[in-house]
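A single protein chain has been omitted from the complex, and every remaining protein chain is retained in its original position.
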């Protein structure tokens, strides 16, 4: 799974009917230092995430399970709101 | 899911029979500022998209579900026409 | 799906038995201007493609469906011979 | 599968209920010389891995099987603790 921040919303009136009722959020992937990495993607929200929230998202089949829409055309979903990330950077110093 | 713009069409007379009846469109992936990112791919249209339309597309198994051809050799599909994307860039300023 | 050109063949006598009878072709991925992008991969031919032909190929589970060998260790397959690609480049000029 | 080192933990109170009881660890992918490659990801621990341990992790559907939660929104999991990696670098000299 990956960490990201919700930065926007997408409105699409004409779309696959199985997406109706799914909130589409733009999520910017972040590294563990909260720096943006790569391009934002469209994610389905499954936990009530809001703009600016620091989230866990998943990709592929896992995203359809997250949305509880196993046969929907979904390939990315937000599955948690992050309270805290603890990094033990000294692990690298030991290597 | 990803955002892109439809830029062309593909004609293939000799192909897997499960692709017959599926419209194959060339989609250029775009970032949220509508700048091209990466190379165009071949997508199956499932929402009646036309040249120049700003679309949502999906990859992998989700694409087969989109096309309602669960056992077809499809790995990318257009699943929505984007009306609007709202980006709250000040999210980054707060980080 | 992706576009490529068939550039070679692979012979492997010792292999998974479910690959027996599948023709293994080396396909060079191409962009829409027919320039090589990335490294060639090994694809299973499902449409009778020959050396030098301009093809559509697919990856992942879609490739197993293409080969009609749903439980075989296949992750890339040629699914069509391209007759023509029409690109409307002025789409970019409008953006 | 990939090699990595566990460098941290993630706490998310609000999350998909199928993640409850799964320990979420931050894993830094490493190359075979134990140098970091790419960005850390969030993995589900399935073998009792601790901070600083050198692990094998897997991605995609394999990760759900690892977690024995086949319908959970999981796409990366730690599946083993590495005792030893033996590399025969002279393989390259012969090529």
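When the chains are written out, they are named A, B, C and D in that same order, and each has its own residue count from 1.
Keep in mind that, in the parts below, contacts are C-beta pairs under 8 Å (C-beta built on N, C-alpha and C of every residue); 3 or more make two chains touch, one makes a residue touch a chain.
None of the values given here were measured: they were computed from a predicted structure.
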Missing-chain contacts on chain C, rising order, are 5-16, 18-19, 24, 26, 28, 34, 36, 39-43, 51-52, 60-61, 63-64, 71-76
Against the hidden chain, chain D presents residues 1-3, 31-32, 37, 46-48, 56, 58-63, 65-66, 70, 77, 79-89, 91-92, 94-95
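Everything below uses one rule, namely that only the chains that are shown with their structure count from here on.
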Quick check: how many Å separate the C-alpha centres of chain A and chain B? 19
Inter-chain centre distance, chain B versus chain D - centres from mean C-alpha coordinates, in Å: 31
Residues of chain D whose C-beta touches two or more other chains: none
